[in-house]
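All protein chains but one are shown at their positions in the complex.
The block that comes next holds subunit A.
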Amino acid sequence: MISQFIFIIILGAAVYLFGKNVAKVRRNILLGKDTDRSDNPAERWKLMAKVALGQSKMVKRPTAAVLHLFVYVGFVIINLEVLEIMIDGIFGSHRVFAGPLGGLYGLLIGSFEVLAFLVLASCVIFLVRRNVVKLKRFTGTEMTAWPKSDANYILITEILLMAAFLTMNAADYKLQALHVGHYVTAGSFPVSALIAPLLPAGAGALEAIERGCWWFHIIGILAFLNYLPYSKHFHILLAFPNVYYSNLNAKGKFSNMASVTNEVKAMLDPSFVPETTEVSRFGVKDVTDLTWKNLMEAYTCTECGRCTSVCPANITGKLLSPRKIMMDTRDRLVELGNNIDKHGKDHTDDKSLLDNYITREELWACTTCNACVEACPVNINPLEIITEMRRYVVMEESQAPASLNNMFGNMENNGAPWKYSQADRFNWAEKG
């Protein structure tokens, strides 16, 4: 009775806290400007099924794809077991699904065990790839102490959770054989049967191990749930809406700024009356100038570094790293959110995404080649943030590099980016 009471309190507190933090993330995302992504729902659902659920963009790197698939499928399917654990916790039952599911239960538990082992093994390999092999993709200037620890915490937690799950089953399996109390014979234990011989033989010790692991596993899961909003691991939830709200246009298409269209039309035709649009600023200086979709992407990024590893600027030693663009955006947004929590909605600090987080050198290194956009397994678009920030630098500050200002001047005066006369534009026909 007392353990049920404790369980319900822990569960309630975990769910409440998680809800509160998710609401905060949602509020932060909605600090972004509006953008309409409600079109083509059928196409969007299909894209989400393919890219998020089906992991279609992961296959480009087969090793990571297979390991990630184990962890992903393991996570989704083992959650069925968590449902049973929840019910057992609340009602004080033990393996409540064993009776109703009959033979199927054995199959389920058996497959959970295999998956748990695959998750555990994959996470160990992931840890080795990060910390021993030190894959280049997991290094870089933006991979400072916290992002590195974050990744390791996630992997270690998953290893511990799976180990607890399997140890719990091993103890249960032994207790079943001893016909102790409520430990009914149920389930099949293809993996934990192998570790069972390592456990003590006494019923008391086994029961302590079984209960200990049960509590460790479920409290671990609830703690992990509450870690998500602070971590890159939040991608397990946001990957789905983030892909749903993907840009459906050709990647080469950049948005036409309506505010600029108004001004250009007014310039070309003095009788033109623009629709009243409120423009605070051309381009992006701070995260609040970005759209909610850009901000959602920042929270979705799991810092895998596929974008940076294919970025031509980064490959050739330039400062730009698309992953850093996303991480900076998230860090700045979190900072802004914390300011709002502390000082109220209208608080402003003297910082901005531009200069305090992302330097101009990074922005001007981009070739707009879309390799980063193509590489992202969850359709994040760092390029849009880069070009929006260029717009601010050029149109609000007139701080383009001198050579680009020359190019602008040429285009304005003679309709070409180079200093050639418009009158000579057809000379090519005379040659050859």
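One rule holds in what follows: contacts are C-beta pairs under 8 Å (C-beta built on N, C-alpha and C of every residue); 3 or more make two chains touch, one makes a residue touch a chain; residues count from 1.
Throughout what follows, contacts and distances are computed from a predicted model.
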UniProt protein name of the chain not shown, from "Phosphate transport system permease protein PstA", "Spermidine/putrescine import ATP-binding protein PotA", "CoB--CoM heterodisulfide reductase" or "Paraquat-inducible membrane protein A": "CoB--CoM heterodisulfide reductase"
Selected residue (touches chain absent from view) among A:V71, A:V243 or A:L320: A:L320
Chain not shown, touching residues in subunit A: 60, 249-254, 256-257, 260-261, 263-265, 267-268, 282-283, 310, 312-313, 315-320, 361, 364-371, 373-374, 387, 389-395, 400-401, 403-404, 406-408, 411-412, 415-418, 420, 422-429, 431-432
